[in-house]
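Here the complex is missing one protein chain, while the rest keep their positions.
Up next is subunit A:
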Amino acid sequence: MAAVQDGQLNMEVEKDIKTEITNDGSGNINANSSSPGSTSSGGKSKSPAGSGEDQQTLLAVLQFLKRNKLTESVDILRREAGLSADADDSPVSDSAGAGSGGVPNVSADGGDANSLLSRVSIATPVAPPATAPPKGLVRSHSKVMPSGGEDQPDVNVVLSAYSQQGDPVLYPLYYNGLKKFIESVLDCHRAELSQVFYPLFVHMYLELVYNNHENEAKQFFEKFSGDQECYYEEDLRILSSMSKKEHMKGNETMLDFRTSKFVLRISRDSYQLLKRHLQERQNNQIWNIIQEHLYIDIFDGMPRSKSQIDAMSGSLAGEGKRDANKAKVFYGLLKEPEIEVPLDDEDEEAENEEGKPKKKKPKKDSMGSKSKKQDPNAPQQTRIPLPELKDSDKLDKIMNMKEATKKIRLSPDNLPSICFYSFLNAYQGLTAVDFTDDSSLIAGGFADSTVRVWSVTPKKLRRVKSAADLSNIDKESDDVLERIMDEKTASESKILYGHSGPVYGISFSPDRNYLLSSSEDGTVRLWSLQTFTCLVGYKGHNYPVWDTQFSPYGYYFISGGHDRVARLWATDHYQPLRMFAGHLADITCTLFHPNSNYVATGSADRTIRLWDVLTGNCVRILTGHKGPIHSLAFSPNGKFMASGATDGRVLLWDVGHGLMVGELKGHSDTIYALKFSRDGEILASGSMDNTVKLWDTLKAFDDVELDDFTAATGHIHLPENSQELLLGTYMTKSTPVIHLHFTRRNLLLAAGAYNP
């Protein structure tokens, strides 16, 4: 069903918008008034609220709606409930209203997303009635924190946990005492226990600040901030600027510390040591903090070494829990639909294009039975519904396979050639670049809100003729597809206007018919590359959308931005199918797994999360970066992932085990681009430091030996010298590298804006 024709999609969208308008109010009520305590199901609660309890609930809902500026819904609800206009200012506490409004939305939304997806799977071409909560609710939702019940938007509730306090003068003493103790323990435990310092320091400082002990907080900070690991410096800077209780309100970093427990992995022996010490000393202050704000993940076995801990720490909220990475991930690839490639008489076949579809049609039917063995790690073919292949897709696949036969086999002795596309006269305005898979088009997103598309082949970009001209065309002619294209306006590049802020993310659809762009203005737009017009503006993120990415099979796409929620969309739905909430800071980059069943997101909280598209669950939390993550890449076999961050390091991950398997040091600035070669032997990384580096990934992944013990405890041993894996460094003159792409023949294309 994904094979949406342009015109059709256009119409559908319009229809969708209409349904949204009509359904807006009732949809709201549905979602909201099924709040706890309420017995009536919202839409039908026409009778004036009988009992006081019901009345109060309704008022709470009203208040919530008002706060979210859903005046239309307010009116409807008020009319239906028979309440007077001023009644809703009655004594319902804010927090109650917010609480009853916020919690059920989560479930409502989740259910809705499921229903949407299931509808997708049964392939209903008609747009469904909008039962999802409109965007006002989504906005409130966007700030919801992962820890379930605590997600009141009101910061006071969150902060109140700090109200219990000891004597502020004793804080440094407590801390010092613990410090002395940890310094005195055996070496093998010291590294593990030292992990406690940072979260403890943060929480003690926040407690002091919350209780208005400004001077004590200052002194505390000054005394102990120097002890913290250098990679926490960014957070410490934010923390240090916060010296008053008022500042804590609305500070996101603060909220993150409070709402999420800092996760530490400590061996049982070390933990016992710590516990005994604290209990002996009657050091309740620290013990309370550990109990309340820290999550200590205890494992049996050898304590980890300092380097092992350092490799994994650095994220905003500690390491991922081991449980979080236990879920099975089907990282194998989906079976390719078998299409017969006319290999022998390639040249002849290329001449008569008509012959090919005929040839493969019968083949395709029998493909299910006698295909090659199913990869045990691959998800089921139908685990998520994927769009059916169109004829044009099949042609493209054939082209792909043909090109693949001409592919250069890369190896350390046979490095790829790199072709660099420099954007000249971009005046520092280039913010995103993407290539089509067949490398025929380049798109650039710019700070001036424009999106530009270039053709890098001699074939010029043509748009479909206007409706008036189209009506004059002889629709029966054989070359009707040629005739509908407007030759007069054909040009090498086209500009797409529509956004109202810098375009930060850009992605071509695999079939080259669409282009996605995400922008500071909070929207994701879908553009047609046939008409070079905007088809849909997907609204939902109300804050800048940092990245967006098409699924490798098309139809679905993912977006993530400042609101910390990644959204999964289908091109023909104006509402997201899934919302992936859990990151503690901006989502900075998004990427689909090659099998389209998973989505990886990198974030400014210095973690990478892998989400299951089917269930919406977070199945991996990968920690180890020391700065916001700006690039992700999956290996072509889906087994490994690479990530690059502002700290200039590339980390390699085993997706199946959820473990870090390598660290590539060499860049001196943010890595904005990562790409595996078509066969996965070489990883290319591009950075702000104006270099492209090539890494030997075969060797990197070969060296990794993963036994059960390593997998269970996360005791990773990284190879010491990543310099051996470095195959080449290529400096540009003064052009930061912001995108990399391997052509089907393994030629590496790089792009960036020349920065004189």
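As a working rule, contacts are C-beta pairs under 8 Å (C-beta built on N, C-alpha and C of every residue); 3 or more make two chains touch, one makes a residue touch a chain; residues count from 1.
Just so we're on the same page, contacts and distances are computed from a predicted model.
One chain of this complex is left out of the view, and of "GPI transamidase component PIG-S", "Oncostatin-M-specific receptor subunit beta", "Transcription initiation factor TFIID subunit 6" or "Proteasome maturation protein-like isoform X1", the protein name its UniProt record gives is "Transcription initiation factor TFIID subunit 6". Among the residues A:Ile309, A:Val565, A:Ala642 or A:Met688, only A:Met688 touches the chain that is left out of the figure. Check A:Ile418, A:Ile506, A:Val619 or A:Leu664 against the missing chain and you find that the one touching it is A:Ile418. Interface note for the absent chain: among A:Pro544, A:Pro576, A:Gly602 or A:Gly680, the touching residue is A:Pro544.
On the side of subunit A, the interface with the absent chain consists of residues 217-218, 221-222, 225-226, 233, 236-238, 240-244, 246-247, 251, 414-431, 442, 444, 446-447, 452, 454, 456, 493, 501-502, 504, 520, 543-544, 546, 562, 586, 588, 604, 628, 630, 646, 669-670, 672, 688, 692, 723, 726-733, 736, 738, 748, 750, 753, using the contact rule stated above.
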